[in-house]
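Pasting a structure here, questions to come.
What follows is chain A.
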Amino acid sequence: MYDFAPFIDSYTSYLNAHFSPFWAGLISMVSLGVALLLFYAVLGLYLVYAERKVCAQMQNRMGPNRVGPMGLFQTIADLIKLLLKELIYIRNADSFLFNIAPFIVIVASIMAIGSIPFARGLQAVDLNIGVLYILAISSMGVIGVLIAGWASNSKYSVIGAMRSGAQVISYELSVGLALLCAITFAGSMQLSEIIASQQDGWWIFKGHIPAFVAFVIYLIAGTAETNRGPFDLAEAESELTAGFHTEYSGIKFAFFFLAEYMNMFVIAALATTLFLGGWLPFHLYNFTAFNTVMDYIPPVFWFFGKTAFVIYVMMWFKWTFPRLRIDQLLALEWKYLLPISLLNLLLISFLTLMQWHF
Partner candidate 1 sequence: MALLTTFREVGTYFREIYSGVASLVRGMRVTGGYFVRPQTVTQRYPENRKELKMFDNFKGELILVHDEQNHHKCNVCNTCMRKCPNGSIEVISKKIEGADGRSKKVLDKYIYHLDMCTFCGICVSVCDEHALKFDQEFEHAVFDRSKLVKQLNLPGSISQKEANNE
Partner candidate 2 sequence: MNIEQLTAWVTALVPDQKPGVSKQFAECIVPAGQLHQLCKDLRDNRNTQMDYLFCETAVDRKDGFHMVYHMKSTILQHTLVIRVILTDKINPEVVSVSDLWHGAEFFEREIFDLFGIRFTNHPDLRRLFLEEDWVGYPLRKDYKDSFTLER
């Protein structure tokens, strides 16, 4: 039920029947690219909207409510404004690097969503090293951040970029180790197989406490990797005005802004896929009536529902906690998260070895 594979197959076979293999390949790639870009833009805009509404509600405010019903078109209006704004060029800035930095950041986040499985058969590429690919690509964004900070020729930007570098390099470890836990359980790095391994229960339930610990660590480290509060030191508003993107304006600023939200989406989507069963519905053990009802909800809704929940938790963090200081940030990683995740990985390996997980 709700399998996208036949639809996609019929599309490719249609292309193959009517065009030469070269053109068929090209057209399918272009249509895929357009679809992903559209998805990217719409999702990015509505994540911004969602964040504004969530924080408004937490802060006893209304949030956007002017443009469109309930302010639904507010972020689109903002985007148009940002597109029309002047791009400010900084004297003495390294203009090549300055201009390329936002593209590196945004390309990294676009490429990461390419291999996320949204539903059965709805995945651009199902790499056999899917997790590694996403991890590698999404950490490329920090290069863009570093370049942006360096090329801006601004002291605030440099401090922000250096902080970001230190932060991402350290937290990459915890993210990797936490993901490794799920990979150990599933025995594969292919995302579709990881989902298939959760057919009889999500890893967060099947993996006892260590899986839950790994999930929490992943959530914290993932939040840190996206440079979001309470780990938003790179753009610490009260210290560095806007950190690494202080000097950017117009659409280039929008790229950074969108990339932040899309990175958050990627982190949440990965958490969903690895720990929360991806697009699989929620099943109660042997409770067939309930399970059948759950099956009727399309996998796309399951996937986006779970992702939205994880994103909500990350927003909840941001709008509650004060920001850490740089040394505390690193201490949290090296003194707490890393030892715990190493220990956790050891436990999980043992569990898997003994087949003690459900």
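Keep in mind that, in the parts below, a contact is a pair of C-beta atoms (placed from the backbone, for glycine too) under 8 Å apart; a residue touches a chain by one contact, two chains touch by 3 or more; residues count from 1.
If you want to know what made the cut, all candidates are chains of the complex that A comes from, given by their letters.
The structure displayed is predicted, hence computed values, not measured ones.
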For chain A, the touching partner in this complex, picked from 1 or 2, is candidate 1
Per the touch rule, the chain A residues reaching candidate 1 in their complex are 54, 57-62, 65, 316-317, 319-321, 336
